[in-house]
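What you see is the complex with one protein chain gone and the rest in place.
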Amino acid sequence: MTRTTSPIFGRLDWSVTPYTDLLRKVDSNSLVGAGAATVLVLGAIVTIALITWKKWWGPLFKDWLTSPDAKKIGIMYIVLGLVMMARGIAEGFVMRTHQTTALGTLAEPEKGLVAPEHFSQLFSTHGTIMIFFVAMPLLIGLINFVLPQQLGARDMAFPVLNQVSLGLTAAGAGLVMISLLIGKFGTGGWTMYPPYTGITYSPGEGVDYWVWAILISGLGSTLTGMNFAVTIFKNRAPGMEFMRMPLFCWTSLCVAIMLIYAMPALTVSSAMLALDRYAGFRFFANDGGGNMMNYANIFWMFGHPEVYILILPAFGVFSEISSTFSGKKLYGYTSLVIASMSIAVISFTVWLHHFFTMGQSAGVNIAFGIATMIIAIPTGVKIYDWMATMWRGRVRLTTPIVYLTGFFLLFVIGGLSGIILANPSIDYQVHNTTFLVAHFHNVIIPGTLFGMLAGIHYWYPKAFGYRLDETWGRRTALLFVAGFMLTFLPLYVLGLMGLPRRSPTFQNPAFMPWMIVAEVGACLMLAALASLFWTFRTSFKNRTKLAVPGGDPWNGATLEWSTPAPVPEWTFPCIPEVTARDDWGETKRAGDPWRAPDTYSDIEMPANTLHGLLIAAASFGLGFAMVWHIWWLAIVSFLAIPGIMAVRGMREIEPKIIPASQVREEDRKFRERVASLTPVTRADEASERNQGVPDLSEFAG
Amino acid sequence: MSDNTLYPGLNLGDSHGEAHVGAETTVFGFWVFVMSDLIIFGILFAAYASYLDPLGLAGAPGPKDLFDIRSVAIQTGLLLLGGTAYGGVSLSVKYNCSRARVLGWLAVCAALGAGFLFFEIKDFVSQAGEGGVPQASGWLSSYWALVGLHGVHVSSGIVWIIAMMGQIVWRGIDDAVKIRLSMLGVFWHFLDLVWIGIFSFVFLVPLA
Partner (left out) sequence: MTKSNTDMLDPDDGASHELRNYAIGFGVSLLLTVGAFAALLSHLPTVWKVSAICIAALLQVMTHARNFLHLSLSGRQSREDLLLVMFSTILLAIMAGGTYFIMADLDGRMHDMRDTQDMEGMPAGG
């Protein structure tokens, strides 16, 4: 498949869109492909039209895209994650639908909604998107929004770098999105194992899309990790000692450590793959001294810590909500801290369990199998701590608690199936079957997804000033729980019955009942997604009724609940002096928590800048040009990046100053507002009476 | 904030006020970045070691055919001198010496780095001429990737030095420039550190 490379357009020509396939042959496969591309194009057109019609370009540019404010960057990450999640869930639905129609017969062994090649693209993009462009943006976004507020900091340590990280992640997501319309994505799964993904067997642009999306967004994640770590080490409020930090900050620190030390492994493995593909290196070649096993080794050196990158922020969220919604102090704070840190370090010692069957000696397998089982211990400690936190508390069944309950029930099942897989001899039997697919969905969905959605629900009022609708929130949560169970628990059975993962077709009619159950589950997952977006919409419509200007709708104990909702740009009128763990709770217990500070001073905030946008544009250009071999564009974009940095380095940048008088005025208004609102008891929390000022007499935690 | 416990390393000393405090966060952040970079090098070292066997060499030219020990010694000397010369930059900034002196030391560092690169590229060219191209074997791929990545780092270090010289001429040695010079120092010394690993484990050990 040699194509000519034009000096201007590289390998781009008119044959690369899915519409060409549709013109060539109309069937369910080309219709699905063209339909997805149309959704992308129409979505873009509708978004642009809406922004133009509402005249939002100015505010979007001035208040969001150029803002180095960690809170806004966090929200943008979450929006990116939710948009990508819509695509990921839709793809999951198409895959399940394909498999329910894929029962082959002797006469026609390959059947189903889409072609096998298309199915392979689907599971590859689904995995890539869900890990790198849904889970990661959601958790990084949540940490960005919450971490500085919980630490009593104004912003991240490096606000502009933060913007650049967002830009790089968005550029990577953009590359994956554009692959719907221009060209095809790779078919090697989200791990893209060579030699199948080498140039010999995958000559097209597909694997290159993956490589560049991963390299670019991976760099963004590494920089984010640095930013988190330095913020936690250097930007804590005075008195905020390490053992006074809320647990979410601790898990953020663990995430930061894992991002810093694990992402380089991904960078190395995908850069090696790129060198093999572009320059004919022999790292993973079949012959001539190459060793394809080294790819699996380096990739999973990243891949396993990544699993804990995904889960630990959710553990942080669950620590916060189990305490808040039970009205109790977190049980076993120290043990939770130790457990989190142990998980962070032990997660670097287990990577081989992803390739037990690669052919190494039994002794090597046993060493990593034991390490894998050990890592379950701190996780178990955490589950017990949260249950003990809720024990005898006044638990309110709010949306986050529904997610937490779902997490308790389902995550434990997922964890236990992980222990089963940690045994190499059992792994030999069920590896590469849908048992494994069921296992990792069973930890990632009830863990990461439920945790992130619970966190979004919990902190949403802080960001936008109104609560999310509880009824719809609970409906969404229950739909996700039910949808998950129906979709993925049958896959355990199918795996044990012998259905290989990623299989575009099968010939055993006994699989069909389970397939149909899973298809029903997939419909529920789609409904849950719709319900999630409906929750946002209906809450926005009722935002005056749901408003919580008092800023503390859940009677919380950590610093972020001391400020107004929506939280002002400068977060705190003056940096708080922390005297205890759960400082805001202690202030409440001492009475009169909303006392105004004695003095106000000018606040320095980082000025808005185009830097992140420019770097994002240049790196997107670089990635796209490399995928399509448009060498001039690649060189221009590559040189643009240090150029942009050098130009910024030459200029002296003045911070934005917010005068003390303005801060004092806004703060006075907030405190008068709080005094005028009626405090609400916990029983009334979900009603319209909740205006963000809690009844202090009820604060026991 | 004349607190002696603040950034004492490559640092600016107490008499620099704001820059000293700012340096604490920024330079620590840069250290974290460098550590992330260290992991990249570490994995490449491990890959190099794992390709260094008859299977990875695959009959292509090996260490004994390709490595020129004299050139490696010259490169090592140049880089060590270059690293030490950065001490001149750090001390002249710390003790408020003239702008020309800082620029001079930076130029010395860049020149020594460029000399290193000259010999490294010369080696690469002659190795390629002897059939030691990265496409020839897994071991050669890992050798070119590891040593080449270090070379790319040295080149970007030189570009950074030139950019800093531009900034010193353009805006003088202000606080931001001082902090950046500290970060550049960490980077430049780090390259020396990686080179110790390269000349010992990539060049000397396979020849021993």
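As written, the chain order gives the labels A and B, with residue 1 at the start of each chain.
Here is the rule we use: a residue touches a chain if its C-beta (ideal position, glycine included) is under 8 Å from a C-beta of that chain, and two chains touch if they have at least 3 such contacts.
None of the values given here were measured: they were computed from a predicted structure.
Considering the whole complex, the residue from A:Phe93, A:Tyr261, A:Trp570 or A:Phe624 that touches the absent chain is A:Tyr261. Touch with the chain omitted from the figure is made, among A:Val79, A:Met358, A:Met512 or A:Ala675, by A:Met358. From the options A:Trp64, A:Tyr196, A:Phe233 or A:Phe440, the residue with contact to the chain not on display is A:Phe233.
Looking at chain B, the residues touching the absent chain are 2, 4-11, 13-15, 24, 28, 31-32, 35, 38-39, 42-43, 45-47, 49-50, 53-55, 69, 73, 76-77, 80, 83-84, 86-87, 91, 94-95, 186, 189-190, 192-193, 196-197, 199-201, 204-205, 207-208. Residues 233, 261, 265, 291, 293-294, 297-298, 301, 345, 348-349, 351-352, 357-364, 424-425, 428 of chain A touch the missing chain (whole complex, contact as defined above).
The rule is short, and it goes like this: only the chains that are shown with their structure count from here on.
As a whole-number value, the distance joining the C-alpha centres of chain A and chain B reads 35 Å.
Residues of chain B that touch chain A in their complex: 24-26, 28-29, 32-33, 35-37, 39-40, 43-44, 47, 50-51, 55-58, 60, 134-142, 144-145, 159, 163, 166-167, 170-171, 174, 176, 180. Within the complex formed with chain B, the residues of chain A that make contact are 157-158, 222-223, 225-227, 229-230, 233-235, 260-261, 263-265, 267-268, 272, 275-276, 279-283, 285, 287-291, 294, 298, 301, 642, 646, 649-650, 652.
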